[in-house]
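Before I ask anything, here is the structure I am working with.
Showing subunit A:
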Amino acid sequence: MTNKMQNEEGRMQNTDSIHPSSFITHPSLLKATFAIVQKDLAAEFRSFELVSAMLVFSLLVIIIFNFALELDVKVRQSVTAGVLWTTFAFAGTLGLNRSMATEKDRGCMDGLLLAPVDRSAIYFGKAISNLAFMLIVEAIVLPVYSVLYNVNLFRLDLIGIILLGSIGYVAVGTLLSAMSVQTRTREVLLPILLFPVAIPVLLAAVKASNGLLTGAEFAEVLIPLNILIVYDVVFIAVAFMVFDFVVEE
Partner candidate 1 sequence: MQSKPIALKILDVVSIIVLAISTYLALFFAPTELVMGQVQRVFYFHIGTAWVGMLGFIIAAVSGVAYLITKDMRWDRFEVAAVEVSTVFFFLTIVLGSIWARPAWNTWWTWDPRLTTAAVTELIYIAYFMLRQGIDDPEKRARFGAVYTLLGGVSAPITFMVIRLFRTIHPVIVGAANANQEKMSMNGDMKIAFFFALFAFTVIFVDLIWHRIRLGSLEDKVEQLKLKVSM
Partner candidate 2 sequence: MENTPDTSTYMIAGFAVSFITMGIYIVSLYIRSLNLKRDIETLESMQDEKPKSQK
């Protein structure tokens, strides 16, 4: 009973606080988003805590793959895409977890929620900074991998696929990490929640990258590319719509 009433009150307050400013929501959404991105990046560039952890982790994963798969010249061709995306996915969860956990532990999340900004600004802000971390790691892993295994990964089309794949992964990952950080099991839960939902984007990204690296016909790359775009659009939209429910108190 009381719970319901509180809920009702909460909702009324919510609409009250949004309504008067709703006609200026658009510019302030952008501004708030970038403020959050700026804050995250500034904090990161001071310590490089997150990026360095993700990076070292990625390199370790690649080394382990090297011995686990016996990456000789023949095998390398066909598994490079798989190895890369597995590495990115694992390093990605590491980053997603950490970036939300610091927010929660230092009480920043409450501060952000209290701030008079649209909740979606928090989502987009966190998603963009998570994406930035992931791209930084990828930008270092790619040349290292190229040097180690003597394959040229510096191709504009491959970078495009990696960008699209990372966007989709981070779009879902940011939403789910905001959820998992509020549960009892926290870090353990994120990959369990994220991987089954992110399977389409990872599969499509692997297929597209593999197609490019093995020099397949363009038509073969086009299908996974389309799926990547569809996935990105759909999940950014869904995450944007439901993020309010995830951070609601």
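In the analysis below, a contact is a pair of C-beta atoms (placed from the backbone, for glycine too) under 8 Å apart; a residue touches a chain by one contact, two chains touch by 3 or more; residues count from 1.
The candidate set was assembled so that all candidates are chains of the complex that A comes from, given by their letters.
These numbers come from a predicted model, not from an experiment.
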Complex check, subunit A vs 1 or 2: touching candidate is 1
In the complex, the residues of subunit A that touch candidate 1 are 3, 7, 172, 175-176, 179-180, 182-186, 189, 192-193, 195-200, 203-204, 207, 220, 223-224, 227, 230-231, 234-235, 238, 242, 245-246, 248
